[in-house]
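Missing here is one protein chain; the remaining ones are kept as they sit in the complex.
By letter and in written order, the chains are A, B and C; residue numbering begins at 1 in each of them.
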């Protein structure tokens, strides 16, 4: 099983970082953050990133964009009540889709990565991502090592 | 249906306040914080209050304490991505149980209250709450209007 | 702290019963169903009851109805992966509000009760619950002991 590339675990690779609080309800029977909670934590960071970067499909094109794939690599157990820091940026930009890459840290240690692929509906003429939306995405690219 | 007493909606009535983040996943089909999410938000505030006030049964007595009742009054819809502020304090203190009272605010507006009753196991001699635990609880009482 | 009345723990008191599955994610650090999960389980039973009984405000009046209060009494720890059975019926019917009463069983043992108060918006003329809606609610009343 491939581990995330080293640069994926470096906060400096991502243009955006934020604290996200963990919840008591996130704990599993072993006293660690449960696997599903990681998905909710990454989602919250991603939606806040999208707002701050104004990276909604609707804002740019009026078109719908949906999550087509989510992949989480669990590296180390997470704990409560410490917050996590989630670093986020844009990965590949394709004709109709783009990826959002994140890394979650707790106490300076990377504990998980998340890759999400988002796909936008074509417009009435069959066009994919508008150029100005692609340009906006490009401003928030991760810096691959 | 009785509304919470006016003093329950006053942040000054509570000895402890903290910010709790909302999550995208807390939203319901109407775009408001869902009813279950309120329970998770109040629980997180309560567990952090218990840690800061050192109000665990175990710390004081080695005995188990469980939530026996939870009551939430929903006053106004909550929104994302704004944080909520949750004010918390101790209510009634009984022979084996005590209550924790909270009020959730968003943008300075009270949006919900929560009353929880916690019951501690008796000790081997059939005793209820230890005196020093009661004294600790009393330090964190709400100030009823 | 008052315990639920004995009739509240009798499945025969409720006109409607259904199985609701528990989830691995419902478990807390002690290996029991967590307090927040109870709220989600009761909510699922309540929404299915409302559909089967056709007890939506909208269906009858086009008006909005919201949960104003939720109270859960925790009686016994719940476990996974066993399903729970949730018995549900209508309690008090007021001018603008009504209550939905439930009891959750696991392995024939009552493990929690839930009381919810729902309030309907007044119509343009300031009227509360329509008579035909009240009649419908009355058909699904619990049978108090």
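Before moving on, here are some points about what is shown:
Operating definition for what follows: contacts are C-beta pairs under 8 Å (C-beta built on N, C-alpha and C of every residue); 3 or more make two chains touch, one makes a residue touch a chain.
Worth saying up front: this structure is predicted, and the values here are computed from it rather than measured.
Per the touch definition above, the residue from B:27, B:45, B:103 or B:137 contacting the chain not shown is B:27. Within the complete assembly, residues 1, 35-36, 39-40, 43, 66-74, 94, 97, 117, 119 of chain A touch the chain that is not shown.
What chain C contributes to its contact with the hidden chain is residues 20-21, 23-25, 40-41, 43-44, 47-48, 51, 81. Residues touching the missing chain, restricted to chain B, are 25, 27-31, 34, 36 (touch as defined at the top).
Convention: only the chains that are shown with their structure count from here on.
Chain A maps onto chain B through a rotation of 180 degrees [Cα fit, steps of 5, range 0 to 180]. Annotation: 37 Å between the Cα-based centres of chain A and chain C.
Between chain B and chain C, the centres computed from C-alpha atoms are 23 Å apart. The set of chain B residues touching two or more other chains comprises 40, 43.
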